[in-house]
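FYI, not all chains are in this one, though none of them got moved.
Think of it as A, B and C in the order they're written, each chain with its own count starting at 1.
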Amino acid sequence: MNYILEMKEITKSFPGVLALDKVNFRVPKGKVMALLGENGAGKSTLMKILSGVYQKTSGKIYFKGREVNFNSPREAQNSGIAIIHQELNLIPELTIAENIFLGREPINILRKIDKKQLYKRAVELLEFLGVKENPQKKISELSIGKQQMVEIAKALSLDAEIIIMDEPTDALTDKETVNLFKVINTLKTEGKSIVYISHRMKEIFEICDYVTVLRDGKFIGEKSIEEINEDDLIEMMVGRKLTEQYPRIEINLGKKVLEVKNLSNELISDISFDLYEGEILGVAGLMGSGRTELARTIYGAIKAREGEILLDGKKLNIKSPSDAIKYGIAYVSEDRKGDGLVLGMTVKENMSLSALNKFTGLFGYINKSKEIKSSKEYVEKISIKTPSINQTVKNLSGGNQQKVSISKSLMTKPRVLILDEPTRGVDVGAKKEIYDLMNEFKKQGMSIIMISSEIPEILGMSDRILIMHEGRLSGILNIKDATQEKIMKLAVGIKEA
Amino acid sequence: MNMNLSKVMKYKSIIGLVLFSIIISILNPRFLTVGNILNILRQTSINSIIAAGMTFVILTGGIDLSVGSILALTGAYAASMVSAGLNPFLAVIITLVIGAVIGILNGVIISKGKVQPFIATLAIMTFARGATLVFTNGKPISIGYEKNAEIFSKLGSGYFLQIPIPIYIMILVFALGYYILKYTRLGRYIYALGGNEEATKLSGISTDNIKLYVYGISGLLSALAGIIITARLSSAQPTAGTGYELDAIAAVVLGGTSLAGGVGSILGTIIGALIIGILNNALNLMDVSSYYQFLAKGLVILVAVLLDRKQK
Amino acid sequence: GCGAKPAEDGKEKIGLVVSTLNNPFFVTLKEGAEAKAKELGVELIVLDSQNDPAKELANVEDLLTQGVSVILINPTDSDAVGNAIKRANEKNVPVITLDRGANSGEVVTHVASDNVAGGTMAGEFIVEKLGGKGKVVELEGIAGTSAARDRGKGFNDAISKSDIEVVARQVADFDRTKGLNVMENILQAQPEIDAVFAHNDEMALGALKAIEASGRNIIVVGFDATDDAVKAVKEGKMAATVAQQPSLIGSLGVENAVKIIKGEKVADFIPVELKLITK
């Protein structure tokens, strides 16, 4: 086999953390190599070393047979390695085209940027990816999903020989994912190699040729996709057997808890629905269909222009998130880096941020032992992988950050919990833990609204499913009647009786 | 891990401060006398009290350029109240309230008006300077020579157990500031706001209120510094406090607080203020010409932040 | 006490606290003092208050720590300097004020020119030049400084007895650039101006630039007699400047300080002559 890349015995340590311990990794030319592992296994770190963002502590990298060492992203780029990072890295105030070609703008002899060229090439790339969007639009006006597509376009524009995709479909819905897979296949036929990181098992079996698995910063094994099945793969990742992905429990719906009536503003119009005690209401829809806006309007983070919200039949006056929290409504953001967490603060401080009132006494004095006890409880309950509750959240892996973000809302002991893409970037094992937790709260009578772009998750966990289309409610399905097909139809706006 | 790091950081600046002091005391034996140390502490009290308030503001990612003007305006009010025969205790309370109110005004413009802190406080700085000049008619206001003036002046020039009063005030301010930032909900919210405003808002915290608090605190402490300076001089100057904002910001940053917000401590600030205070005192003691003092100050600030900066 | 104690190397130490060393006037004052100190073999420590009374107080405290025998102060403000002087009084260190006086505290002697008188001199000169009537502009020094106040007072008293009208009165902070800008604007606003009185030469020279550019014929009178200004007067560009003798103020200060150290008696006011310099 012809390997374009070989990384040998790579070790990387951060202060107090051994992120990679003599890891081996190789990529065959013209193939897709999956890189799998639990949250915090070291996948992103390995790829950041490859792309010149981090420097390895020890080990060797061979690229096209020669030993290399990239000191900066530019060096890696110039050698033909492109990366789509797990977290978005775009300039909000620049246009799509400017972002795609940042650092490599076409210029004319006067050193003037050749805008015609710039936009022409951007249009070509976007078309290739099946994205219908004007390249003159600013990034800040795009939804996260579209932004992710711009990141992909940016990586493709480098015309690199290896393209690393760190959870590229994390923010994509099925439609874009299908497009992306087409693109990956085209790239393969052109002889390009791809490293593909994802927590979605389905995707791995659909698009990858080989898998490499890491666990706790160690190399576990490399397999051809043909010689392994999903259960074995999961066992390689988590070190134990794991079955039944979606442990939904049936309950008898309790009394009506929340009533949303004719809620409207700039981005959503005329939305009404009820939520019952112990119910999980799934919210599905295409990218940009207004699900997040709906959640944030209920939560008071966005002003409602019309409509009302009732809790236990009483009309609520929610003007800000703090009002919502007081009424027992909590929200977990879809964007943990942007507005979900204070990355520079510790695990403990982030967890207690919304619920600090519960730990404060006279003159706002924080009862630290109570705070610590409570934080430790959540770290254990949902297995957050962190050296201590005093670790800075920035240094946690993406999935573990997500868990901290959920814990923050749970600490307020809400009656209504709104989860916006709760398992985005979360590994299979942790997903299960989050689902179990949701079920536990469900049993205690908590009502949950779960926005998700993963239809299997929606189908697997919800009691009822609300589907949105262009800011409007296009239907509510009972789980017994729901199928993937029906949801998709409603999501694209086809209503049926 | 995190705690260790910040402990080392703290030690680093303290070690720097101590080393610096040792060098100076070798160069000039008069430096390390009890008299001179009290002298330095008293001189540092003004800047450090303003810098304490500035720490609150900077931790939220803001900045307050109006401190010097607030100091001048409140100092002038205080002097005129005292010279009019008002009870000095009452005069102090009223002055502090005025300072807090102007500070809260800053906070309102920034939070409700959504104006950038730099420019909002620049406007208030200019406005308050104008108000001071109009109020004083460009002339200093003497606190007079009555009994109440004498009591008032003790706040700046008095002693208790042979230690100047301003030093007690300074210690009190830092102790309270430390307590608030470290042990209370408000303190936690201030760090959160500076770390990520959006996330703080979404956590159900009224970031607007926090801004009112921090600018209010900064205004209040500027007024406190105004009272001390007026008491020390027994007179309020219309030009008082000009340029003090830069000294205060320098103290905060030298103390390891990031201007981006979210990171830092008020104990660092007092070390930063001491570095500046000791530097001024030492350069005077060593009879360095004032022109070269500028050069030395520029260099020391630079070296101090270079030593203190975080590893990338 | 720690008052008149000789320094380690046997030389007497004298402290000089100057309001600012950003202004040529005070630089000259300082140079006069330094020359005299050298001549008399005493050590002179010069500290700069940067126009801030709080810094001035700190400077005095630092000098007391150093154990100086006499302190010369050029106050930033006559009121605000009081407590600094009192502090020296407590330590029995004699104080001499230079150029600007002190309203409280015990001062052995005051060496200065009379700014009110200087302002009057300038006013009377303009009254005479304009034949008792006309329109004048007053460029004021830093708001709140005693020099600005006193010169303004003397000047306005002098012209109040005539038919001269002040058509514009603007602060230009003793600064040349500000003098230029403010005067340019005033020239736009006022079709008729006969004379300008600036509280110091820096502002006068700035105003002169603006007037020259406008091609108008306006009398300019300054204060201080700095080198540049005297040159301008000799060339006929400026009408007059009130000469202070900053160098003499400085050297008289040191001279009297040494007398005090030796235990000789000194007068409680040592006036330094003011002169109107014209072509």
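Simple rule for what comes next: a residue touches a chain if its C-beta (ideal position, glycine included) is under 8 Å from a C-beta of that chain, and two chains touch if they have at least 3 such contacts.
Everything quoted here is computed from the prediction, not taken from an experiment.
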Check: Could you list how many of each labelled chain the entire complex holds?
Finding: A x1, B x2, C x1
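As a working rule, only the chains that are shown with their structure count from here on.
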Note to self: Please identify the chain with the largest separation between its CA centroid and the CA centroid of chain A.
What the structure shows: C
Next item on the list: Could you put a whole-Å number on the gap between the CA centroids of chain A and chain B?
Entry: 44
Margin query: Taking the mean of the C-alpha atoms as each chain's centre, how many Å separate chain B from chain C?
Written below: 32
Margin query: Need the CA-centroid distance for the pair chain A / chain C, whole Å please.
Written below: 71
Next item on the list: Send over the residues of chain C in touch with two or more other chains.
Entry: none
Notebook entry, point to check: Which chain B residues touch at least two other chains?
Noted result: none
Checklist line | Residues of chain B touching chain A in the complex | finding: 1-3, 5, 183-186, 188-189, 191-192, 195-196, 198-206, 262-263
Margin query: Please output the residues of chain B touching chain C within their complex, sorted ascending.
Written below: 30, 33, 35-36, 39, 42-43, 46, 133, 136, 138-140, 142, 153, 156-157, 229, 232-235, 237-240, 242-243, 280-281, 284-285, 287, 289-291, 293
Check: In the complex of these two chains, what residues of chain A are touching chain B?
Finding: 15-16, 299, 301, 320-322, 324-325, 331, 333, 338-346, 349, 353-354, 356-357, 360, 363-366, 368, 387-388, 390-392, 408, 412
